[in-house]
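Here the complex is missing one protein chain, while the rest keep their positions.
Let's look at chain A:
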Amino acid sequence: MSSILLTNARLIDPVTGADTHGELRIEDGRITDPGPAAQVIDCRGKCLAPGIVDIGVKVGEPGERHKESFRTAGIAAARGGVTTMVCRPDTMPVIDSPEILEHARGRAGHSPVRVRHIAALTRGRAGREMVEIGFLRDAGAVAFSDGTHVVADTKVLSRCLTYARSLGALVIGHPQDPGLSAGACITSGKFASLRGLPGVSPLAERMGLDRDLALVEATGVAYHMDQITTAAALPALIRAKASGLDVTAGTSIHHLTLNVLDVADYRTFFKVMPPLRDEDDRMAVAGALTDGVIDIISSMHTPQDEESKRLPFEEAAPGAVGLETLLPAAMRLVKAGHLTLPELWRALSMNPARRLGLEGGTLDAGAPADLVLFDPDAPFVLDRFTLASKSKNTPFDGARMEGRVLATWVAGTCVYDRAAT
C-alpha cells in the first residue's frame, strides 16, 4: 500500500492529551513517524484525531435489514468519523450462538468501517441460561451483554458473571431495576405527570447499579455499564472505582445533550432507553465525564423506521440513530466547556478501544491508521433526510450543530471524503 503524509494538521492526541499542530504519516495501513510519502494531503489546520470507537451500535442484521444494514450503518459511521462499530446482539434472532455470530460477521464485510460484535449474555436475552461464552469469544465476540434486557434473576446473573470471570470476558450491563422501570416510557417527575405518561424514577438506575456492583465485587468480573444517566447513580460508581473493581461506565450522547423537556408534545424521536433525564442529571453526567468517572460516550445508534415512531408516545419504539451525529453533538460538550478536544477523544476513542482490548484510539506510530479529519467549528443545520442510515429517527432534526467530518480513514484507506461527495 502506498504511503500518505497528512500535513498541516491540528493533531488531537487522547493518549498524551496534546492538541498540537503537526503532521502524520500512514504506511501499510498503520501510523508511522513523519517522513516522505507518495501522497501528501494538506489538512489546512483542521483537527486530525483517532477514529471513534462506538460501543453499542444496533444494526438490523439479522432480522431487520429494512431498518439498517451493515452497509448503510457503515456508510453512516464513515460519514460520522466512526472507524469501529461495536455492534449489539439485540437482533432477530439474538446473537447468542457461534453460528449466528458467524453469520453476522459475514454480513459485516459490507461495512466500509471496522465491525466488532457483542454477543448476548443469556440465550435469547431471556435471562435464564448463559450462552456459550467460550465458543463465542473464540468466534470473535468482544463482550457479552443482554442490552436493555436486564437479567432479573440475580442467581442467573451471578453464575454468568462467575463463568465470564473465569474466561476473562468483559460483560456489559444495563443498570436498571427491572420491576421499577416496567411499563415506563419517560423519567417520572413534573413533566411526566403533566403529560400523563407512565414514568420511571431515576432511582431505578441506582438500584440496578447497586445490585450489579455487589455481584461484580463478589465475582471479580470485568464489567462495563452501558449507560449511566443519573446523578443518583454516580456515588456508587465512584466508590466502586475507588475500591479497585474492574468497572467502567459509559453514557449516551443523547443523555449528554438532551433532557426530558425535549420530548415536548410527545415527540417520539426523543423516546430512548433509558428515558431522557432532568437537566440536573444531564449536568451531573457531563460533570462525571469531565472527572473521568464516566469513561465512554456512545451513540447508542438504534435505527427505527417511520412506522415504529409514528405512534402514540407510549406505543412508539425507543431509540435514536446517532452514528452520523455523534461527533457534532459531542462538540457541544467542548463548546460548553465540559471537555477539551483530547479529553473528548478519550471518551470517544481511546477508552472504548482500551476497554475492549482493540488497537486504535491513539496516534502513536504503529497504531492502525484509523483516523478522522474534522472541522470543529463548521456550522450546519441537520436535515434528517440527508443521513446515510436507512432509518432517519434522529432527535437532532432541524438542530443547529457545529463540527463537520471532512474525511475518515480505516487502516489507511479513505472511506469518506467530504470534498468528493
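Definition applied: contacts are C-beta pairs under 8 Å (C-beta built on N, C-alpha and C of every residue); 3 or more make two chains touch, one makes a residue touch a chain; residues count from 1.
One rule holds in what follows: contacts and distances are computed from a predicted model.
S.K.: Given the options "Aspartate carbamoyltransferase", "ABC transporter permease subunit", "Sarcosine oxidase subunit gamma" or "Potassium-transporting ATPase ATP-binding subunit", say which is the protein name UniProt records for the missing chain.
M.R.: Not shown, but named in UniProt as "Aspartate carbamoyltransferase".
S.K.: Who touches the missing chain here, A:G22, A:G189, A:G287 or A:P318?
M.R.: A:G189
S.K.: Touch as defined at the start, partner being the missing chain; which of A:D262, A:E314, A:E402 or A:D417 qualifies?
M.R.: That would be A:E314, which touches the missing chain.
S.K.: Which chain A residues would touch the chain omitted from the figure, given the whole complex?
M.R.: 188-190, 192-197, 199, 201, 265-266, 307, 310-315
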